[in-house]
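Apart from one protein chain that is not included, each protein chain of the complex appears where it belongs.
Which chain is which? They are A, B and C, in the order written, and residues in each are numbered from 1.
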Amino acid sequence: MEKVTEKQLEKWVDHIRIYANNGKVADYIPALKRQNPEINAASFFHLDGECVQAGEADYFFTIQSVSKVLALAVALMNHGEDAVFSRVGKEPTSDPFYSISKLEVEKPSKPINPMINAGALAVTNMMSGKTTDDMLHEILDFVHLLTGDETIDYDKEVAQSEYNSAFLNRSLCYFMKQNGIITGSVEELHDVYTKQCAIQMNVKQLAKVAGIFANEGKDIETGEQLIPHHYARICNTFMGTCGMYNQSGSFAINVGIPAKSGVSGVIMGVVNDVGGVAVFGPALDKQGNSVIGVKLLEIMSRYYQWSIF
Amino acid sequence: MEKVTEKQLEKWVDHIRIYANNGKVADYIPALKRQNPEINAASFFHLDGECVQAGEADYFFTIQSVSKVLALAVALMNHGEDAVFSRVGKEPTSDPFYSISKLEVEKPSKPINPMINAGALAVTNMMSGKTTDDMLHEILDFVHLLTGDETIDYDKEVAQSEYNSAFLNRSLCYFMKQNGIITGSVEELHDVYTKQCAIQMNVKQLAKVAGIFANEGKDIETGEQLIPHHYARICNTFMGTCGMYNQSGSFAINVGIPAKSGVSGVIMGVVNDVGGVAVFGPALDKQGNSVIGVKLLEIMSRYYQWSIF
Amino acid sequence: MEKVTEKQLEKWVDHIRIYANNGKVADYIPALKRQNPEINAASFFHLDGECVQAGEADYFFTIQSVSKVLALAVALMNHGEDAVFSRVGKEPTSDPFYSISKLEVEKPSKPINPMINAGALAVTNMMSGKTTDDMLHEILDFVHLLTGDETIDYDKEVAQSEYNSAFLNRSLCYFMKQNGIITGSVEELHDVYTKQCAIQMNVKQLAKVAGIFANEGKDIETGEQLIPHHYARICNTFMGTCGMYNQSGSFAINVGIPAKSGVSGVIMGVVNDVGGVAVFGPALDKQGNSVIGVKLLEIMSRYYQWSIF
Partner (left out) sequence: MEKVTEKQLEKWVDHIRIYANNGKVADYIPALKRQNPEINAASFFHLDGECVQAGEADYFFTIQSVSKVLALAVALMNHGEDAVFSRVGKEPTSDPFYSISKLEVEKPSKPINPMINAGALAVTNMMSGKTTDDMLHEILDFVHLLTGDETIDYDKEVAQSEYNSAFLNRSLCYFMKQNGIITGSVEELHDVYTKQCAIQMNVKQLAKVAGIFANEGKDIETGEQLIPHHYARICNTFMGTCGMYNQSGSFAINVGIPAKSGVSGVIMGVVNDVGGVAVFGPALDKQGNSVIGVKLLEIMSRYYQWSIF
């Protein structure tokens, strides 16, 4: 495959700039609403270690739902497949990520997969630690390990804003607590979850993370197995079947790589054996995916023949 | 109509005693689980002021969902029909009282009626007052007014037990808070709600309350209009179409009087222009209604031709 | 109670004429679409035998869903309560009359009540006879018995039009056939059902039918028990809890008498021990109820204090 070059990436990022007009910055988390819809950035991390970027590649955004993949990896590494999938299912769904009704209809009541909010909350509930800080640090430490950057932290203002306003997630938590899927304090779980969603990265750091998932879980420089291959593959599979909210099927057809989206406007994509990609642009389509992110990945996937299907 | 006599009532209560074996004491509220399934009691309050009773008529139970009717009356009196029904619907439903999925499916998201938990919580959210104590006292004061007994209070232990364990009600609350149906603190609302459910009465006091609903809202002795007739009728109508959980339709066929059930094992029934009835027996059927309560009301309704249909 | 007089009825019918503008003639059955929205008619049949009317009281309309009550009475008389309620439930529902999803969600799969389409089709499936003509005649003969008028027949054009277009009812039928709730040919059942819906009456005839339900099932002139009292009461109960589509709860509050509505624009109402009422006006509200019908019954119920609640 032809290598992704910085020049090519810059050309495309410039070309898709205009699509931001087709979307809308997320407004349900007050602190996200203030994001400038015109910012955009992209980065590709090659498995040979080269990293190219375009746009505002140093801009820090909160990773939001991308953190669901990271928490899942941590839970799998700490507790194993059986424990994780006794609490959360494996099937994709056409329901929106915030939906609660399946929890009531299905017997036993178990979130359908770890990429919808209910499932992600159940996964975060598996973090260990006496305090919410300890629990959060299980995820943050993992992020530090993958990126090699210990300065990465969460955005206190965004976390607080989401903590104050995310009543639906609390509703999901209490429903699951009633049914024994989660245990302990809902407020504490919610605290960890909003902080994990508010972890701040730039596209370069996130492209590196994606690169590790594309590299069978191994560190790109040292080759060290940071995530067991089987668990990296499980994460990739969930990104492939349900990583793009209820547009996952359409994205699989049009792009065809495992990817995870966050409502800040970020998308992380995995090109197995080739590299990791991260795009940022806060204007979202109706399903909650970055408009320019989806567009850029469509162009790149077609050009480089990335589709796994 | 032949008058309900104490002798007749005692005979029936004795006769139905054995049906308690067909039911099970509620176990989802820990403090209720300890209730003796063999206790039973019944009382009929005639509109001429005579009150007859049978069984352990001085036994105090918590009124649980019967409080939904009382809170509805208070909300109607304080805020009027338009305000109340902008937050809660009027239609009966075959869904169980704790169900959440209709809140998600229906647009706008509004509880179907004030007799299911979601609707009752939305009604309690309309109580006024700076503190939860003030809010609770709107309901307690109304109970004191109807019964003429200011000693009536709530059972602290049952309230606390339900407060600690009712995660599903919190889930309903947060879902409604997200959708703007309820406002303010969920924990405070939940506190008021569990206390209102834990209000303690005996069958004699409750039969008197039912009698006032049967008397067009007027005090039985003084004739004073304690509840405007139109609001008393609205309450009766909800009891008639959805007062007996998802057995309301079957109860309407077999008994045919407005009635409201509570999971402590109580049923309050309204016989318009005749009197009010209250039955207690903690063994419940699958829908959550007192087994001996339903049985006794079937016998009495058939004997005295009470059915409104 | 003051008697309903023709003069009073005429005054009200004239007064509500203008409300027809708030509704829309049903258009999902092509042959109904042609109905003149300005026609209206009302009749009250007193239990002393006097019948008063207003508007175009000789105009023949198809009774549509009102036939659900008549078929239910026939099924109860031929097969008894146990057989009927093994196939159809007793609970009211807030779902629309044409809904299918509860049939899939509920286990066992059984229509919620006989007033929604699924339930009504299951009831019509209980009609006996070798041919569809025989089955239809079970219902027609019953109509002749109640009205004393053997000329009553069905409107072939409306029946054919509905037969040709009612795909949703076929969908319900096949779903129930798969689940063993109905047996035999779906097309034949659908044929009987569309003909039963197309039975033609005028308000005078229908008011008489309603009068019999108000008279404990007894013929108004002879006192003969045409419908066992218990079965007449079951029919009244379903009319009271779910006769007005998913506006039944609101109608119970505002009017408070057992009533059944049809999408041709007819409403039949039962005032126990007083008389039967029938109103016709083809402009419908969103729930499928005659706008002027609901309005007239609200006025009359308030004036004569008809509410059973």
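Just so we're on the same page, a residue touches a chain if its C-beta (ideal position, glycine included) is under 8 Å from a C-beta of that chain, and two chains touch if they have at least 3 such contacts.
Quick caveat, the model's predicted, so the values are computed rather than measured.
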Next on the checklist: Counting the whole assembly, list the visible chains that the omitted chain makes contact with.
Outcome noted: A, C
Checklist outcome for this item: Contacting the left-out chain: of A:Thr5, A:Ser94, A:Ser128 or A:Thr183, that is A:Ser94
Item to check | Those residues of subunit A which, in the complete complex, touch the missing chain | outcome: 89-94, 102, 112-113, 233-234, 236-238, 240-242, 246-250, 252-253, 256, 258, 272, 307-309
Item to check | Touch list for subunit C against the chain that is not drawn | outcome: 99-101, 104-105, 167-168, 170-175, 177-178, 186
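Definition applied: only the chains that are shown with their structure count from here on.
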Checklist entry - Taking each chain's centre as the average of its Cα atoms, which chain lies closest to the overall Cα centroid? => result B
Next on the checklist: On C-alpha atoms alone, could you tell me the rotation angle mapping subunit A onto subunit B? Nearest 5 degrees is fine.
Outcome noted: 180
Item to check | Touching two or more other chains - residues of subunit B | outcome: none
